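The other protein chains are all here in position, but one chain of the complex has been omitted.
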Amino acid sequence: MIAAGVALSMLVVWAVSAWLAPWSPKRGLGLVFGILASLIFVFEMAYPYRRSRARPFGTARRWLQLHVYLGALAFLAVLIHTGFHWPGGFMGWALLLLSGWTTLTGLVGVWLQKWLPVVMSEGLRVEALYERIPALVEHLVKEADALVANTSEVLERFYLAEVRTRLAVVEPSWSYLLDVRAGRERALEPFRRMSSFVDPAEKEIVNDLMTIRMEKMDLDVHYSLQGVLRSWLIVHVPPAALMMALLVVHILAWVLY
Amino acid sequence: MPRKPTWGTPTRAEHHPPLRKKWQFLYPSAIAGVVVAVVLIGGHLLGARGTLSPGTVTGAHGSIDSSCEQCHTTGQGVSNVRCQRCHDPASGGRLAASAHVLFGSGDPRKAAAAPDLACATCHVEHKGRAASISAVPDSQCAKCHFGSLRGHPEFAVLRASTAEAPGMKFGHQKHIQDVMKEQGLTQAAQTCASCHQKSQPRRDFEPVSFDQHCASCHLKDGSVGVVDPIPLTDVVDLEGLKARGLTAAVAALKPEEFEVGRGKISRPSLRHRDPWVIFNLAKLRAEGDPEAFAGERARVEARIASLERRLAAATPFAALDKASLQDRAAALETERAGAAARLAAQAAAGDASTGVTRLSEIETGLRAADAAAADEVSKLRAAAAEKGAGPAPLSTADFEARRQEVLALLEAVEAADPALKPRTADLRRRIVALVPGENAADLLARVRDQRQASLDRLKDEIKLRDQGIAPPRTALLDAERRDLQRALTAARAQLAALAAAATTSTLTDEERQKKRETAEVLAAACMKCHILKAGAFEPVRAARPVLARARFIHEPHLIQADCAKCHPGLEASKLSKDLNFKGIQSCRECHKPFQAKQDCRECHLFHPKAVP
Partner (left out) sequence: MSNVDRTQLQQRYERRMQLMVPAEPDLLAQQSLFAGIPEKARLKVIEKVRRYIHLVRYETGDLVLREGEYSDSAYFVVEGGAEVVLTGESEQRPQVRGGAHVPAAQRPNARPDVAPYIGRGSAGLSGTVILSALPAAMGPGRGNLTLGPGEVFGEIGALSRYAVSATVRAATPLTVLQIRLPGLRMLLASSKDFKKSVEERYRERILARQLRMVPLFSRMDDSFVEDIKRRAELLSFEPGQVIVEEGSPADALLLVIGGYVKVSVHAGATDLALTYLRKGDHAGEAALLLEDTWPVTLQALEHVEIVKLSREIFRAVTAAYPDVEDELWEESVARLKARGAIKRQPNSSEYVQMAMETGLIHGESVLLIDLSTCTRCDECVRGCADAHGGEPRFMREGSKYRRWLVPTACYQCTDPVCMIDCPTGAITRQVGTLEVTIDPPTCIGCGNCANRCPWGNITMVEKDEKRPDGKNVEIATKCDLCLTRPEGPACVQMCPHGSAVRISFKDLDRVTSTLT
């Protein structure tokens, strides 16, 4: 709410001022907005220090909220600074595109943060640490191996041919972003089929294998989605650092010329 | 026992897997950023200027796009001296804001008080090759003036409700009726084209000229009229003209045109701009109205002097080497210091008291020679001492009159004692340089400021030379020099004509009167259309546009409307001073939002022309 109000007032200030006099990024209000955007970007860069400097805002949560809202406002300030004109020259374009990209990926990150955890917590039973997933998969494979150890040949063959290969390696997939249960029914179908071929005594083993397979799929989903959450940083931070470097050069140019 | 599905973590680890260090990410990004910044700055310093540029410059500046230091100074942005370096190389200060104020208001005090405006405020660069930096938006003008055409006051001529005397006697009504009759036209609007002819290159009308438009009716049988007999002694005849070297005039005339008899000379036929009439008129004026003549001559001389000075100054600094630059700088510094010192002295002394002191000096000097004059001076002194805080500014007419008086006085002094010529010349120059509304202190301040501005530019030039920056092309100045040269030539011709007509004899008042009467007879034929004032013809202003401070081009308007739309009631206009124009209201009929353009720069220029 507050952020919307601030954004609106910024736009009003710009509109009134641009109507009264030609807008220039180098002087007057144009410069003020440029300086405002720069200061906010510096604050944004301080976000990684939230751990050791948690005190000003109490919790890391409030720090993140400030980071997101101020980031959006900063981009608005950048747009107002340009006077809503296309920039001229290499520096202007580079800065606009980089700050736009950073803001965009930031907002995408906010959305990912809101959406992926819900999907993971509601759609999956298993919960795992990202770094441990390969070890957990190995553990599942061992468990399945033990289950199948002294069973009929049919079952063993089925296990080795159709199950173990899929079980042994972590299989991340982009389709899990769209649907957490993607491919699940297809993966479990062989088990259901198998269940009708074996004796009742071994049916339980097939059901257990199915459970293990499902858990392995849960781990795959975790690997994919948590991987997305982690690798999102690569998309957001380096362009931001680049933008700050260019910002320094931009300010230098203004000072010198 | 069936295996229960796990809710949560299948197994627990002994210890937490190693946590990713938070710096794993940030440091490489930061280092990459620093590297990029260093590369860009280094590249810029080494010559790749484009990276820091906020956009390419306009096409005309294209050759200096990469040389930032041509316009930019570290810490000072784009200072005016840099723009003036190429665009006002003659350092006339023509492009400064004060020049604009002077051009618009004619008031030098207002001009001196005008705030300094940076060129870059209105002329915004770095908007791309195709952008026009002279397309200044209205909001800049609105900073001092009104916001749009709606706020535009009525045109000055209309506000004064009369045109300045057009210098001619002319009534549209009769001419329209005659043309309608002659050509069998039914509507008045159709007659306009017979005198006002479109000029294609200028997109306007050809100036009305006698030879093209009036001669067909007014030059009957090749003559505009006659000159009644006038005393031969008053005028110079053909031989006399030859003797004075006016060969061009002589060649145009034939002896048959003159009728001489009984000590009088007359002419049965005159051509337009008859050189004999013009010369003799000038001569008679010089004899009959010496003060006015002297004043005119002084004005022309002053104009020549200022033009010469401008031409001399129109040597761009580029052409000078460093030593000359230093010399000029030293000279300017002296002049500036001198002006400043005099200004300070005057300020300290106070205008009135200076005048009083000088008057008492004069009085003392005169007392021995001419007691009556000394009394007059003492009266003046008393009057001046009374007023106290300095003289009030004079109105333009009074100013010119007084100036003429002083100039005539100077002529008389020169004539009386040629040895004083250097001093009188100096005084004349100073008096001629005065602008109406200015007093001596203002003039000194103006001189000081001009010298200061020139000095700033010189110093900047020296600094740029030291940095090794190439001087601007001299060709930029060519147009201005050409204009100056042309104006100078015309002025010199004018002066020559006046000089030829000059006379050294002093005449009594009666003789002068007679000369004046002769002049009237001489010019009788001309006075059918022209106006003779104080022995000289008034300049014909019909050739000049009505709008003094704007430019108006007829062609785009003619395409959309006919003459009667903006010039109604012409067929009823009898007087030459009738304006026959509705005023700004008729402009606003089409020049309004979402219709015709109403930007300030459609009609107005900010900067006065190089040569007024």
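By letter and in written order, the chains are A and B; residue numbering begins at 1 in each of them.
The definition used in the following text is that a contact is a pair of C-beta atoms (placed from the backbone, for glycine too) under 8 Å apart; a residue touches a chain by one contact, two chains touch by 3 or more.
Computed from a predicted model, the values in this text were never measured in an experiment.
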_Sole contact to the chain not displayed, among B:12, B:159 or B:262_ = B:12
*Out of A:21, A:64 or A:104, point to the residue that touches the absent chain in the complete complex.*
A:64
*asked:* Touch as defined at the start, partner being the missing chain; which of A:72, A:141 or A:229 qualifies?
replied: A:229
*In the full complex, which bits of chain A touch the chain not displayed? Write them out.*
50-52, 54-55, 58-61, 63-64, 113-114, 116-118, 120-122, 125, 127-130, 132, 226, 229
*Residue numbers in chain B that touch the chain omitted from display*: 7-9, 12-16, 19-20, 22
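Criterion: only the chains that are shown with their structure count from here on.
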*Between chain A and chain B, what is the gap in Å from one C-alpha centre to the other?*
68
*In the complex, go through chain B and note every residue touching chain A.*
2-3, 5-11, 13, 17-18, 22, 25-26, 28-30, 32-34, 36-37, 40-41, 50-56, 68, 72, 74-75, 77, 124, 126-128, 137, 139-140, 142-143
*Any idea which chain A residues touch chain B in the complex?*
20-22, 24, 48, 51, 87-92, 125-129, 131-132, 135-136, 139-140, 204, 207-208, 211-212, 214-215, 233-234, 237-238, 240-242, 244-246, 248-249, 252-253, 255-257
